[in-house]
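Here it is: the structure, laid out below.
Apart from one protein chain that is not included, each protein chain of the complex appears where it belongs.
Note that the chains are named A, B and C in the order they appear, and that numbering of residues resets to 1 at the start of each chain.
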């Protein structure tokens, strides 16, 4: 089972934990990505996330399906935030439940790595003195 | 900062998430170990966890300190349950926040692997037809 | 043919709009569309990568576009 969410409201880790909870799974691994207060030492004021929503949801679904197949994951939840985020806010949560724990870590790491490469979501960092679309330029 | 807990009440992932939340950390990794409904296909009714408490706490502290040093973790929480657990109950939670996500996964995996090797806690699986101290015999 | 191209992230800043109407030759490929975009807006050449999504899916450079496709400029993604 898969739970994909893309929304402009606070993400709740407990929702993902409850979704992946499963008597067949001995372990679940979570990744929680939060807004850091700095980039290369420069103070970040806030972030703005923008998504090409239908494709973002479909790419997140593809990741969840791959995770289920490659690591025999029982359940996978991927929640991603859009809109304006303050320092410390949660931008993304990935939760994976597998029968054995090694697979849970591998699957969760694969999911966040792949999400950052393929899912059409863009973030802009807002500094005191300007703003930058992250990773846009080499 | 380190938060070690050994207790006979329900473990709450949100407590660990709140503890490790940190504006300096861009990512946190959690591991949640739950009671599986079977061992090698045999139905488990419940588990009983027993700890040599002072040493269990000090060994968990050692792991948290290693994690902080090896992976520059900002914060580490390790909570472990004792007493009688039903299927699906949480036995252990490990949460690690690091500036970069790769370190968070590695640190969290190291912590749970080491915990299972060094922390003096023992679990007994209760089946329909008997009980077994897990991993006691070769 | 006339196509509508949607833009997100920095692509929106480059074309200074959320969408762009373009006159392109019939049966244009993605690689040719990208070349035409870079000619109109040289800032696209400065990006780390430039992809075109068709109907909410990645497509290769040799993919042939038609008028009814939903065409989206994808600058380098940075979610998570």
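Points to keep in mind about this one:
Operating definition for what follows: contacts are C-beta pairs under 8 Å (C-beta built on N, C-alpha and C of every residue); 3 or more make two chains touch, one makes a residue touch a chain.
What you see is a predicted model; the values in this text were computed from it and never measured.
Although it is left out of the displayed model, the omitted chain contacts the following shown chains in the full complex: B. Screening B:20, B:51, B:64 or B:97 against the full complex identifies B:51 as the residue touching the chain left out.
Touching the chain that is not shown, out of B:38, B:66 or B:118: B:118 (per the contact rule at the top).
One chain is missing from the display, and on chain B it is touched by residues 33, 49-52, 54-56, 58, 80, 91-92, 112, 115-124, 133-138.
Operating definition for what follows: only the chains that are shown with their structure count from here on.
Centroid analysis (C-alpha atoms only) places B farthest from chain C.
Put simply, the chain nearest the middle, going by average C-alpha positions, is A. Between chain A and chain C the centroid-to-centroid distance comes to 26 Å (mean Cα coordinates, whole Å). We define each chain's centre as the mean of its Cα atoms; on that basis chain B and chain C are separated by 48 Å. None of the residues of chain C touches two or more other chains.
Within chain A, the positions touching two or more other chains are listed as 33, 112.
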